[in-house]
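With one protein chain removed, the remaining protein chains of the complex are shown where they sit.
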Amino acid sequence: MTTDTDDRITKIEQRLQYVEDQLAITQLLASYGPLVDAGRADEAAALWTEDGSYHVERLAMRTPAHIAAMVRSEEHQSYLTGGSVHFLGPAWVQVEGDEATAVCESLMVLHRDGEYRINRGTASHFRLRRTAEGWRISHRESALLDGSPRARALLAP
Amino acid sequence: MTTDTDDRITKIEQRLQYVEDQLAITQLLASYGPLVDAGRADEAAALWTEDGSYHVERLAMRTPAHIAAMVRSEEHQSYLTGGSVHFLGPAWVQVEGDEATAVCESLMVLHRDGEYRINRGTASHFRLRRTAEGWRISHRESALLDGSPRARALLAP
Partner (left out) sequence: MTTDTDDRITKIEQRLQYVEDQLAITQLLASYGPLVDAGRADEAAALWTEDGSYHVERLAMRTPAHIAAMVRSEEHQSYLTGGSVHFLGPAWVQVEGDEATAVCESLMVLHRDGEYRINRGTASHFRLRRTAEGWRISHRESALLDGSPRARALLAP
């Protein structure tokens, strides 16, 4: 094999890795809404690293076990039995080696009394890490888009 | 060409094929909302295989012709002339060879009396197949996210 060929192949492998990383993260985040709206608590929690955390407003979930507990909570279960859509928009992803960040906005829609209403609009900032099992969320920080500067600050990778 | 080079290139081709498949399916599903909101009945129906079907609640569309007829129906046309947004979220896609599944949630928003309101929130499960013309939907099953266990069951690939 000539050096030239080797270089071309190596460059392709690097570019392809970046593309695969972006897609893997996009897919990971695309699975969050369906998982929590289906009530699959353990699978939703497994999107995080073992030391992963999720802060949303005053609720600080410090481990995946806390995230699973949130999905199993009476409040979340009442969403499911009434009908809910955790609707995350397309993620804006930036990968740097084995770390990545992603930003997205989301709507939470609840079905009540025969009507679908937006319960909240949220800004989310994700930090992600490459693990032996693939990309996982190491931290998610979310805040309501209710005019607070804090939520707007989350909208940058 | 050394065996080593050949192996590397073959592996790249396989990885690239997977990435292209994922993107093709993502794009196919991203076109559904714009097509039905534009009233492009035949193009929307052509997202399905020739033997493709689409079940949503009590409506069983058994062929692409039935799907085109749905878009041309008086009910759907009234959505268009009033203003509608069939808003599908990012798809969660799993490809296995020439078959694939995809899951997404969606909102249907209608414009009426100068206001935009969510008419329904829906869970959709797609089965897809690779054809000579590219990926097509072989079956779509949708159900309202109104608390029914049936809708929640669709939210897994």
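First chain written, first letter: the chains are A and B, and each begins at residue 1.
Following the convention adopted for this analysis, a contact is a pair of C-beta atoms (placed from the backbone, for glycine too) under 8 Å apart; a residue touches a chain by one contact, two chains touch by 3 or more.
These numbers were taken from a predicted model, which means no experiment stands behind them.
Participant: Of the residues A:4, A:113 or A:133, which one touches the chain left out of the display?
Facilitator: If we include the chain that is not displayed, A:4 is the one touching it.
Participant: In the whole complex, what residues of chain B lie against the chain that is missing from view?
Facilitator: 1, 5-6, 9, 12-13, 16, 19-20, 23, 26-27, 29-31, 33-35, 37-40, 80-91, 107, 109, 111, 115-118
Participant: Residue-wise, where is chain A in contact with the chain that is not depicted?
Facilitator: With respect to the unshown chain, the touching residues of chain A are 1-2, 4-5, 8-9, 12, 15-16, 19, 22-23, 89-93, 103-105, 107, 117-121, 123, 144-148, 151-153, 155-156.
In the analysis below, only the chains that are shown with their structure count from here on.
Participant: Just curious, how far off is chain B from chain A if you go by their C-alpha centres, in Å?
Facilitator: Each chain reduced to its C-alpha mean, chain A and chain B end up 22 Å apart.
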